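Omission of a single protein chain aside, the complex is shown with its protein chains in their original locations.
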Amino acid sequence: MKNTALDTKRGRFDPGRFNYILVPLAAGAAALFVGGLVLLALGANPIEAYIGMAQGAFGSPNAIADSLVKAVPLLLVGVGICIAYRGGMINIGGEGQIVMGALATTAVVLAFPFLPGLVLIPLALVAGLVGGGFWGGIAGFLKARFKVNEVLSTVMLNAIAVQFMTFLLNGALMDPSSVDNTIRIPQTLRFPPWADLPRLVPTRLHFGVLLAIFAAVVVYFLLWRTSVGYRIRAVGFNMVASKYAGIPVNRYQILAITLSGALAGMAGAVEVLGVSHRLFTDGSATGFTGSAGFNGIVAALFGGLHPLGVIPASFLFGALLTGANSLQRTVQVPGAFVTTLDGLVVIFVVASQIWAKRRATQRVLAETTPRPATPTAVTPDVTP
Amino acid sequence: MLEQLLAPAVIIGVLASGIQLATPYLYASIGEMFSQVSGVLNLGLEGVMLVAAFAAYYITWTTGNYYYALAIATLVGGLMGLLTAFISVTLKAEQGISGIGIYLFGLGLSDLLFLVMVGTPKAIDGVPRLEIPGLSDLPVLGPVLFSQNLLVYGAFACVPLAWFILNKTTLGLKIRAVGQTPEAADSLGISVSQVRYITVTLAGAMAGIAGASLSIALLNIFQQNLTSGLGFIAVALVYFGGWRPFRIMAGALLFSMVNALQLWIQTLGIGLPSDIAGMLPYVLTIVALIFAARQIVTQPTALTKPFERGE
Amino acid sequence: APVAAPPPATSAPAAQPTAAPAAEQFRVAVVMPSAANDLAFSQSMVDALNRLQSEMGKDKFDFVYSENMFVVGDAAAAIRDYATKGYNLVIAHGSQYGAPLQEIAPDFPDTAFAWGTAVDTFEDKGIKNVFAYTVASDQGGYVEGVMAAKLSKSKVLGALGPIPAGDGQLTIRGFEAGALATDPAIKVQTTYTNSFSDVALMSQAAQTQIASGADVLTGTSQSVVGAVSVIKDKNALWFGNQSDQSSLAPGNVVASQVYDWTFALKDMMSQINAGTRGGEVFIMTFANGGLVMQFNDGYALPADIKTLAEQTIAGLKDGSIKTGIE
Partner (left out) sequence: MPIETVELRNVSKRFPGVLANDQVNFDVHAGEIHALLGENGAGKSTLMKILYAMYRPTEGEIFINGKLAELRSPADALANGIGMIHQHFQLVPGFTVVENVALGLKSSRGPLTDLDVVTKRVQELATQYGLSVEPNALVWQLAVGQQQRVEIIKALYRDASLLILDEPTAVLTPQEVKEFFDILRRLRDAGNALIFISHKLYEVMAISDRVTVLRDGRVVGRVKTADTNQKELARMMVGRDVITRWDKPPAQQGPVVLKIEHLSAANDKGITAVRDFSLEVRAGEILGIAGVSGNGQRELAEAIAGMRRATAGTIWVDNQNVTNQSPAQVSASGVAFVPEERMTMGVVREFTVAENAILETHAYPPLANRGVFDFGQINDHCTRLVREYDVKTPSLDTPVKSLSGGNIQKLILARELDRAPRLLLAAQPTRGVDIGATEYIHKRLIEQRANGTAVLLISEDLEEVRALSDRIAVMYEGQIVGIVSPDSKMEDLGLMMAGIKGNDANPSTC
C-alpha cells in the first residue's frame, strides 16, 4: 500500500491529459470541415474563408484583442458555471444575471458619476457582483425553499431580467437627451470616461481580461483549497452525506448559485465598463450579452468544468466566435452561416468528449487501483 | 380595470389566443416529455422546430400541399431527433450542451436555407380552418373551440394519446422504467438505448410538427428565428407539468393565456407599461412552480444521466 | 446633443459620380442588426444600396454588409475591420452602435462613418467623421393614420410595435396623431410585444387587436410579418413600415411607408468626395424624398382617400401640416 502525498487531487488541471486538448481540437476541425461543405454549397471558397476566419481571430493586434474581449464574459460566466455545477446546480440563468449585473453597475455609475475612477470602478464592479448574485440567489432560494427546479426558474428569470432592463431603459435610466428627442433610443448616457476600465494596449483589450483570469484563479483556489469550496463540492456530489456531516446543505446550494450569478453579474459589469460604456437594449438579452450566458456554459464544459480549464476554453471559443464573424466580412457569406458553424462546433466537440473521457478514466483507474497481490497491511493481533 | 378584463369579449379572446398559442407548445412539450421520461433532456427542440418550420413552409410555398409539408416536417424533425439520440445516447454527450449545439445549428441552418431558397418572407396559404359540424355553430364557445385548423385539434388530441401510451402500453412502461432506473430495465433485457432512441426521435418528430404548426398553420410565414425562444419554454413546460401530459397541457394553456392576457391589457389601454405586462407570464410560471414543485412524486431520476452498464 | 440641422437643399444631382472624376469605385460597408431580408429596417438599407448600385454601376459603387450583428461587441469588431480595410463609408445601421462608433471613428480620420437612426454626430466631442441619419417616421405614420381613420369602419385602429423606442415608437405616435386629426372620435390601441423577433406573439397581438375591434392596423419591426398573415386571414387592413410589405398580403396592405436612404447616402457620397467626412445629421422626410409612401397597386384604395393622403404628404412637405411630435 502506498500512501502518496495528497497532491494529484487538489483539482489541479493536468495539462498532461492530452486527450482533453487533442480530442476537442480534432472535433473542431471536423466541424470546420462540415462547415466547409456548407460554404461550398453557398458558392464560397472554404479555404479562403477559413484563412479569413483565422485572420479575423488572430490576424492583427486588434483581431487578437477582439477575440480576448469576446472571451472575457465567457470566462467569467464559465467560471461561475463551474461553481454552480460543483454545487450540484445547473445555472441556465447567465443571461439574466449578466443583465442584472450590468443594470446594477449602470445604476451605480449613473448615481455617482462624480466619484473618481479609482473609487467608482471598484464600486461599480461590486454592484455588478451583487446584482448578478442576487438574481442567481433567487433561483437558489426557490430551489432550497420550494424545490423549484433551477433550470426552469433561471429560464424564467432570464426573461424577467430582460423585460426589467427594457423597462428601465425606456424610462428611469434613459439618456436624458434621448428622452427629449423624438427617436427615444433605449440606452443610457455614455458613462464618464473615468469609469472606463483601463485599456491594456491600444486596442479594445481592457483590464477586464485580467479581472476574469484573476476570478478564475480565485475560484479555483476557493473550490479546492478552502473549506467553503470543499463544502460546495461535497453538497454537489452528495447532499445526504453532507447533511450527515453537519454541512448546512441549503445554505451551500444557495451560495453556489449566488456566486455563479455574481460572476455572471461581473461579466455584465465588465461589459458595460469595458466595452459599451453605457447600457442599451434591443428588446432581447442577446444584443447586450452576445449570448455569453449560454456560451459561457459551453466554454465551462469544454474546460472540463474546471476554472483553470475554462481559461483556454473560453479564449478558444472567443476566437472562434470572433473569427466566424469576420468570415462574414471576408467572403460575404450570410450571417446565418456563422450561427450554423457555431452550432456545428459545439455539437462536434461535445460529442467527442466520450473519447477524451474514456482514455482519461482508463488512465486514472490503471494508476490508482493496482490490485495488491496480497493485502500488505497486516491485521494487528486482537486480544480475545 | 378588472371589469374591462372580465368582459366576455376579452375572456373569449384570451381563450382563443391561448388555445392557438398553446398549439406549438403542446406538440413540442409532449414530445419532449417522452424524451425526458426516458431520461434524456432534449434541449435542442428550438433548433429542430426552426428547421422543420422552414421545411414545411418551403413545401407549402412550392407545392401548396400541406399534407406533404407536414410529412416532411415530421421527417426532418425525426431525423434531427435521431441525430440528437446518437449524440446523447450513443456518444453519451452532455445533454444540455449538445442541445445548445443543436439549437444553434438549427437556428443558422433554417435561416441559411430560407435565404438561399426563398429570400424574403412571403405569405403562404396555410392549413385551413376545419369547422366541426354542429359544434362550431355553438354560441360563444363554438368559434373559439371548434373552428380551428387541423393542427390545433391535433395538438390537443396528443395529450390523452400521450397519457395512454405512457400509462397503458408496454412501451410506456419501458419508457418510464428506463427513465427512473435504467439499471433495472437493463437487467430485464430491455435495451435502454433502443427505448431512448425511440423517445428522442419521437421528440424530434413532434418538435417538427410544432415547427410546422407555426409556419403553415398559425403564422403562415417564415422568418429568421421564427420560434424566438418557444422551444425553450416548451422544455420548461415539461418540468412544469411534472412529466404528466394533462398537467403539461394545463401549463401550456396557462402560459399562453397569460401571454394573451398581457396583450389584452395593453390593447385595452390599461396603464401597465408593456415591459411590466410582458413579465407576467414568467412571474406567474414561477409562482405556479412553487406550488407545482411540491406535488411532483415520480420524476425521471435518471434524467440527463447517460446510461452505462458499469463496464 | 446638437439638434438636427435641416437637410440642405443640395440633393440628387450633386451626388452624381461626376463629382469624383477619378472614376474610382466608391466602397460602402454596412453593419446592421437583423437579417438583410427582414422586410423591415435592415432590408430598407440594403434596398437603398442596391438601388444606388444599379444606378451607378458596380464599377463605380460597391457595397458589403454584415447582417445579424445584434451583438454590439461583434458590430464594433466589424466596424473597425471595415474601417481598416479602407472603405470610403462605413455605416453603423443601428441606434445601439453609437458607443463603439464614438470610439472607433477617431482612429480612422480618413474614413467616413454614418450612424443611424440617431441624431448625434459627436461633433461636440471633437469627432469630425461621423454622419448621423434618422427618419421622421412620424410623418409616414401620420399619413397612414389619416388613411386608416378614413378606412376604418369600426373606428378602432391598432398599432403594433416591439418596444416603445426608436423609429417604431415614432411611427406609432405619428399614426395616432394622424388618425385623431382626421377623426377625433377614433380610438387607437397600441400593443408592444417587447421583442423584435417574436413573430408568434406579434401575430397574437394582431389577433387581440382585431378581436377588440380594430379593423385597420399598422406596426413595425421584422416580427410584423406574423401580424400581416393574421390581417389576411381576418380580412383587415394593414399599413406597412420601413420596407414595402405589399407582397405579404397583396389584398390587405394599403400602403407602406418606405425608408429610402438613397437621399442621405448620395449626399454623404458627394460630401465625402468633396473631402467632408461627417458632422451632418440627415433626417429622412417626405420633403427630401427620404420617406416614400408606397401605395399598393393590388389594393383598390378609394380615390378620395388617396387624394387626401397625397394632400397630407404635400402638407407635411411644405410644412403646412405638422405631426405635432417634437
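In order of appearance the chains are A, B and C, and numbering begins at 1 in each one.
FYI, a contact is a pair of C-beta atoms (placed from the backbone, for glycine too) under 8 Å apart; a residue touches a chain by one contact, two chains touch by 3 or more.
Keep in mind the model is a prediction, meaning the values are calculated, not measured.
Enquirer: Wait, the hidden chain, what does it touch out of the ones we have here?
Expert: A, B
Enquirer: Of the residues B:116, B:161, B:184 or B:270, which one touches the chain left out of the display?
Expert: Per the contact definition at the top, the residue touching the missing chain is B:184.
Enquirer: So one chain is hidden, and I want to know which residue out of B:118, B:173 or B:280 touches that hidden chain in the complete assembly.
Expert: Considering all chains, including the one not shown, the answer is B:173.
Enquirer: For the chain left out of this view, which of A:32, A:247 or A:351 touches it?
Expert: A:247
Enquirer: Counting contacts across the full complex, list the positions on chain B that touch the omitted chain.
Expert: Against the left-out chain, chain B lists 168-174, 176-177, 180-181, 183-191, 297-298, 309-311.
Enquirer: Applying the definition given at the start, please give the residues of chain A touching the unseen chain.
Expert: Against the left-out chain, chain A lists 1-10, 225-228, 230-231, 233-234, 237-238, 240-248, 361-362, 365-375, 377, 379-380, 382, 384.
Going forward, only the chains that are shown with their structure count from here on.
Enquirer: Taking touching chains as linked, do they make an open path (line), a single closed cycle (ring), a hub with spokes (star), an all-linked set (complete), or other?
Expert: Looks like everything touches everything, fully connected.
Enquirer: Considering only mean CA positions as chain centres, point out the chain farthest from chain A.
Expert: If we average the C-alpha coordinates per chain, C ends up farthest from chain A.
Enquirer: Could you please state the distance in Å, as a whole number, between where the Cα atoms of chain A are centred and where those of chain C are centred?
Expert: 37
Enquirer: From the mean C-alpha coordinate of chain A to that of chain B, what's the distance rounded to whole Å?
Expert: Centre-to-centre distance between chain A and chain B: 29 Å.
Enquirer: Using the touch definition from the top, which residues of chain A touch two or more other chains?
Expert: Residues 163, 166, 170, 334-336, 338-339 of chain A each touch two or more of the other chains.
Enquirer: Find every residue in chain C that makes contact with two or more other chains and list them.
Expert: Within chain C, residues 35, 68, 163-164, 194-195, 197 contact more than one other chain.
Enquirer: Can you list the residues on chain B that touch chain C in the complex?
Expert: Per the stated touch rule, the residues are 9-10, 12-13, 16-17, 20-21, 24, 111, 115, 119-123, 126, 214, 218-221, 223-230, 259-260, 263-264, 266-269, 274-275, 278.
Enquirer: Which residues of chain B touch chain A once you look at their complex with the stated criterion?
Expert: My answer: residues 47, 87, 91-94, 96-98, 100-109, 111-112, 115-116, 224, 229, 232-233, 236, 239-240, 273, 275-276, 278-279, 282-283, 285-286, 289-290, 293-294.
Enquirer: State the interface residues of chain C toward chain B in the complex, per the touch definition above.
Expert: 34-35, 37-39, 43, 68, 158, 163-164, 189-195, 197-201, 203-205, 207-209, 211-212, 222-223, 225-226, 228-229, 232-233, 247-249
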